[in-house]
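Okay, structure first, notes after.
Note that one protein chain of the assembly has been removed; the remaining protein chains are unaltered in position.
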Amino acid sequence: MTDITVPQDLWDSEDEGVILTWVYQTGATVAKGALLAELMVEKAQLELVAPASGKLTILAPPDTIVRKGTVIGRID
Amino acid sequence: MAQPAPTGGSDRTLTMARAGREAVIAEMRKNPNIFVIGEDVAKLGGVFGTTVGMAEEFGAQRVIDTPISETGFIGIATGAAMAGMRPIIEIAFVDFIGVCFNQIFNFAAKTHYMSGGQFKMPLTMMIGYGGGYNDAAQHSQSLIGTLAHVPGIRIVTPADARDAKGLMHTCLRDDNLTIWMVHKRIWGLGWLGLPLKTALSVVPEEEYTIPFGQARIWREGKDVTLVGYGITTHHNLAAADKLAAEGISAEVLDLRSIVPLDRDAIMKSVSKTGRLVVVDEDYMNCGVTAEVLAVVAERNPKALQAPAVRIANPDVPIPFSRPMEDFALPDADKVVAAAKQTLKAS
Partner (left out) sequence: MKPTPKQRIWMYETMLKSRLFDDHLFNAYWEGKKPVFHMGKGPLPGEMHQSFGQEPTAVGVCAHLGKDDAVGAGHRPHHVAIARGVNLKRMAAEIFGKKTGLSGGRGGHMHLYDNSVSFFCSGIIAEGMGPGAGMALARKMQGKPGIAVSYNGDGAVNQGAFHEVMNMAALWKLPYICVIEDNQYAVSVTPQESTAVRAWKRAEAYACPGEYVAGNDPDLIFEAAARAVEHARAGKGPSILELQTERLHGHFIGDSAGYRPKDEVEAQKDPIPLYRKRLLDEKVLTAADADKLDAAVKKEVDEAIQFARDSEYPQGTEALERVFA
């Protein structure tokens, strides 16, 4: 089981970000390194990739405000 | 740049920007004659993120940052097309076609014809359009009516990711001047609004095409036909939801292809419902809304049980200030009011 956490190095500041889209839905099988979600901080659009392969569970849906370190999903 | 990796069957929901880019990348990998040319397409990946990651994959010879010289580089791309290449020209804002319109409408659009078919024009333009975020008169226009008015140009306006990819494949395989246009507020750029859920869609991994001249019914209905394209399809969908709550069944017809126009689909829907609302963010006068009404007037005006209603920019330059811009541009509430108007007036 791997948490999908908003990486500390995804953006520089301590600002909040927002989840724009999830590419896959809960239950999907995803590959490590695949694009999972798009986030936005200020005007920058950022990519979040799968930290592991396995089955996806989304915990934070699109439009959720997040911080670096927020757990937004899980891969089993 | 990460790509959604093949996962053996898991559905991917993409934004229009990603879906369009996926089609471009797939075609570029197959066909070495395709190159992208435009302002800020290489280093920046496009002002609207249309070409993110592409310069890294295809190199500076195939993803070309130009000077600010639209007349020049559109002319150059046109010549390259005539000599066997297949350029994709990016114009970030449709408003900028004013600078180079001669190259588009007098040369590129007419060369195949004037040469009696000797010179093909395998040229695709990727253009962003639309307002509603206070970018004022010179950066918010649609101009689809202006472009559609000139013979020799095929124009498609996908309204969701699935259509974006299919129509881009179609454009890149057509040997003609094709313009693929996406309203800026439905690309999937967060900074122009959290991505509209109705513009996101599950996009097949494989390549597929959508033919020119084929409209799409997004929602069936029997009481009134709501015709739109691009963002106005989404206004129409939202309006249909509101109307449904009041017991009115609206059919949402997305034109999807402006040239050629699916006149049969328009007539079929209006024959079924008898009521027509046409919604466009472009200027009203002599525009797409007028063309849709012309279809009905020419083929069977008796199909209409009430006067049709057009919603479009009331022929004013798009104002900057929010109350004025909101007044000038269409929205779901205006569509609801128009639909009700057609149902009262019979």
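Should a chain be cited, it is by its letter among A and B, assigned in written order, with residues numbered from 1 in that chain.
Note that contacts are C-beta pairs under 8 Å (C-beta built on N, C-alpha and C of every residue); 3 or more make two chains touch, one makes a residue touch a chain.
On a predicted model such as this, the values are computed, not experimentally measured, just so you know.
S.K.: Could you list, sorted by label, every displayed chain in contact with the chain left out?
M.R.: Every shown chain touched by the left-out chain: A, B.
S.K.: Give the residue, chosen from B:Gly190, B:Gly230 or B:Gly274, that touches the chain omitted from the document.
M.R.: Per the contact definition at the top, the residue touching the missing chain is B:Gly190.
S.K.: One chain is left out of this view; which of B:Phe96, B:Tyr129 or B:Tyr229 touches it in the full complex?
M.R.: In the full complex, the listed residue that touches the missing chain is B:Phe96.
S.K.: Just checking the interface: what residues of subunit A touch the absent partner chain?
M.R.: 15-18, 40, 42-44, 65
S.K.: On subunit B, where is the contact patch with the chain that was removed from view?
M.R.: These residues of subunit B touch the chain that is not shown: 39-40, 43-44, 47, 65-72, 95-96, 98-99, 132-139, 190-194, 314-317, 319-328.
Here is the rule we use: only the chains that are shown with their structure count from here on.
S.K.: So in the complex, which bits of subunit B are touching subunit A?
M.R.: 1-15, 49, 188-191, 194-195, 197, 200
S.K.: Under the touch definition given earlier, write down the residues of subunit A that touch subunit B in their complex.
M.R.: My answer: residues 18, 20-25, 28-31, 33-35, 38, 40, 43, 45, 47, 49, 62-63.
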